[in-house]
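Only one protein chain is missing; all other protein chains are in place.
Each chain carries a letter (A, B and C) given by its place in the written order, and its residues are counted from 1.
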Amino acid sequence: MRKVVIPIGPQHPALKEPESFNVTLSGERIMAFSARLGYNHRGIEKACEERTYLQDVYLIERICGICSHTHSTCFVQAVEEIAALEVPRRALYIRTVIGELERIHSHLLWLGVAGHEVGFDTLLMYTWRDREVVMDILADVTGNRVNYGMNTIGGVRRDLDAAHIKSMLKAVDTLEDRTKYYIQVAREERTLIERLSKVGTLTHEDAVKLGAVGPTARASGVDRDTRRDDPYAAYGELDFKVVTDDHNDVYGRTLVRMGELMESYKIIRQAIKNMPDGPIAIKSPRRIPAGEALSRYEAPRGEDVHYVKANGTDRPERVKVRAPTLANLQTVEKMLEDGQLADLPIVIAAIDPCFSCTDRSIVVRRSGVRSKNMIRWEDLRSRGIEWYRENRGIDFAKLNRKLSDRMR
Amino acid sequence: MTEAIVGATAKEEAIRQKLVERFPFLADKVRATRPRRIFALVEAKDFENVLVFAIQELGFTILCTITGLDDGPTLGFVYHITRQDGITLNIQYDVPKENPVINTVTKYFPPAEIYERELIDLLGARVEGLGEGVRYPLPDDWPAGEYPLRKDWKKKISDTEAENA
Amino acid sequence: MKIMDKMVNWARIKSPWILHFNTGACNACDIEIVASLTPRYDLERFGVILKGTPRHADVLVCSGPVTMQIKDRLKRIYDQMPEPKFVIAVGSCACSGGVFDGCYSVESGIDKVLPVSAYIPGCPASPMAIIDGVAKLLASLEAKEEGK
Partner (left out) sequence: MIALFNMLVFPGFLFLAFMGLACEYIDRKLYARLQNRVGPPWFQPFADFIKLAAKEEIIPEEANPRMFKAMPVFAITATITASFYIPMWNARALLSFNGDLIVTLYLLTIPTLTYFLGGWYSTSLYSKIGAVRSLTQLFAYEVPLLMAILSPALIANTWSLSEMARFYNAHPPYLLFNMIGFAISIVALLGKLEKVPFDIPEAETEIVAGTFTEYSGRLLAMFRLSIDIEAVVGSALLAAVYLPFGLGIGGAMGFGLFMMKVLLIISILSLSRTIFARLRIDQMIEFCWKYVSPFAFLQILISLILKGALAR
């Protein structure tokens, strides 16, 4: 069979984000798979070194749209650890509640996208309709549907009053029986099970060896959860079960994520029930004393690691962000071995990739005068066409002529 | 973290003891800042056996990530490794900036490859033993010899403006 | 042939097919774009369908500051779209580079690379804002047609 190399991405309906994969196919079988990342490379780590700590909280929150609270909490915890700030317990509880709400909306989002990848659009429509319930709660508690801006160094910026708590509990109840319905659908819908099971298998040993994290690892029986192993915020005082599964495939990951949804509801109820009173933030010094800290957070996709090094000034010396998708991405190659082209989108979606986290790395402020000059549209087009003639051997010029004489 | 103020607990002390007993020169270089966090500063030449010791005897089998630092004359590399019960050991060693050569740890941690590629791209480190691979995270047409993470590296104006300046 | 033009223009306004392209965004805006297609906001009421290939699409919806690497792909996608085509920049990153403005690897805004017809600010632009943006783009088409 002649081998065919299929470029998937950076613009592809299955991938909501730009990353490009080159898949070598013979017939429908996947032979080789290579990923080319860096399309989302906006460079945040170096930008953090240009900004003060408070500005950094604003910037770090925009690393990723779905797990913005994850990154901001992780960063803020590291800074508080260096400055040895005594964060009030109520702030810790509020952070935990917002973190779990974010996990709920992220998992529901993933369930819908998984349904869409498999051609089951009704699941997308239903799960995203129920996700609006969580988004409304987050909107009226934190003021914004995404990028909540809840965290500040030394605590939280908004408090939960009785009205918020009442509406939150009501929302959690409605979501709980919706999730039970989805678990039942995942267990009974023949075509969905057919498309998810025995796809993208990752054995237990591979998961450990390749360093998979989060639901991808837990679906292969790896019992690791940063909330329990290395408790932060209020997780030390809450009891919850770590959901694992031994299907080792996409179906297992679906069940793990839905199990985690049920756990999140339990955590939110516990956290609200024994939420202590008291202040929600303390004043933090502008200059953070020299020191370094590593903080780990269980993001919906896996373990998120922030390393912050302070040098006594009001700007961090170094900020390193390792997103969970970077770890999980190494396992995709193993999962796709002798898979089928039809399974590629669902396998990639199964690790719930968030390439905005993965490519954040380095950027520097532009030196010199900020000159704003528009580039003439034709130069851009011709420059693009040149680049494509030498690099890819595709001559757009003929196409251009056809287009231009039609336009006349 | 309320316990942060209390300082390290017994377990961290035990690990610290084992490390110092095995590598006497580490005596004042290993400190446990808070529960489940141990920072160690080692010489570049001893890094390999400290790492092997940590993996085999102390059970740090999971690599979180590798951080590259630019401390002026030298480039620092911090290896964050952790284990099942959450204790994280961060081993740092420095390499002179002139020839920033480190050897790969993909033998012990296969996923380290992508972190090392990131160091190559952004800090200009040269990693021995790392095969050819896809470039991450800088674009292909990125001018060679430019390492954005270095403190002295300032951004020139972007190439589209350069064309028209 | 006046009626034909009027009918064609009516058809163009009533069925804008969109193609979504994430040029380096933090995917908050992309989620909101897809969210605006789901039951609560449902852009299909205006005949908007999310299409996979540039050949079928009329409106290119971009979100995110254009990173260096993706700039060529964006131009290529724009070239591949058949003629009456428009571009909508969703989110403050797409409008002006947003929080990443001035970074070396970022072009700070779609309008540096493509002619943009509608800007939707917001970080992320909420589904209501996206629907409002699409409706305004369609209205501007009508006005332009009458104006001619």
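Assorted remarks:
Keep this in mind: a contact is a pair of C-beta atoms (placed from the backbone, for glycine too) under 8 Å apart; a residue touches a chain by one contact, two chains touch by 3 or more.
Quick caveat: nothing in here was measured; it's all calculated off a predicted structure.
Remark: the absent chain touches shown chains A, C in the intact complex. Of the options A:53, A:75 or A:126, the residue whose C-beta touches the omitted chain is A:126. Of the listed positions A:32, A:290 or A:342, the one in contact with the omitted chain in the full complex is A:342. On the side of subunit A, the interface with the absent chain consists of residues 4, 6-7, 12-14, 28, 115-123, 125-126, 129, 189, 191-192, 194-195, 340-345, 395, 398-399, 406, using the contact rule stated above.
Within the complete assembly, residues 7-8, 10-12, 14-15, 38-39, 42, 44-45, 47, 51-53, 55-56, 58, 80, 82-84 of subunit C touch the chain that is not shown.
Just so we're on the same page, only the chains that are shown with their structure count from here on.
Across B-C and A-C, it is A-C that has more C-beta pairs touching. Rounded to whole angstrom units, the spacing between the C-alpha centres of subunit A and subunit C is 24. In subunit C, the residues that reach two or more other chains under the touch definition are 67-69, 103-105, 112.
Each of residues 38, 41, 43, 359, 363-366, 375 in subunit A touches at least two other chains. Partner subunit C is touched in their complex by these residues of subunit A: 10-13, 16-18, 38-44, 47, 58-59, 62-66, 68, 109, 112, 124-126, 128-129, 131-132, 145-147, 354-356, 359, 363-366, 370, 374-375, 377, 380-381, 384, 387-388, 396, 399, 403, 406-407. Residues of subunit B that touch subunit C in their complex: 138-142, 148, 155-156, 158, 160.
Contacts from subunit B toward subunit A in the complex involve residues 1-2, 4-5, 33-34, 36-37, 39, 61-65, 67-70, 78, 80, 82, 84-86, 88, 90, 109-111, 113-115, 118, 122, 134-139, 148-149, 153-158, 160-161, 163-165.
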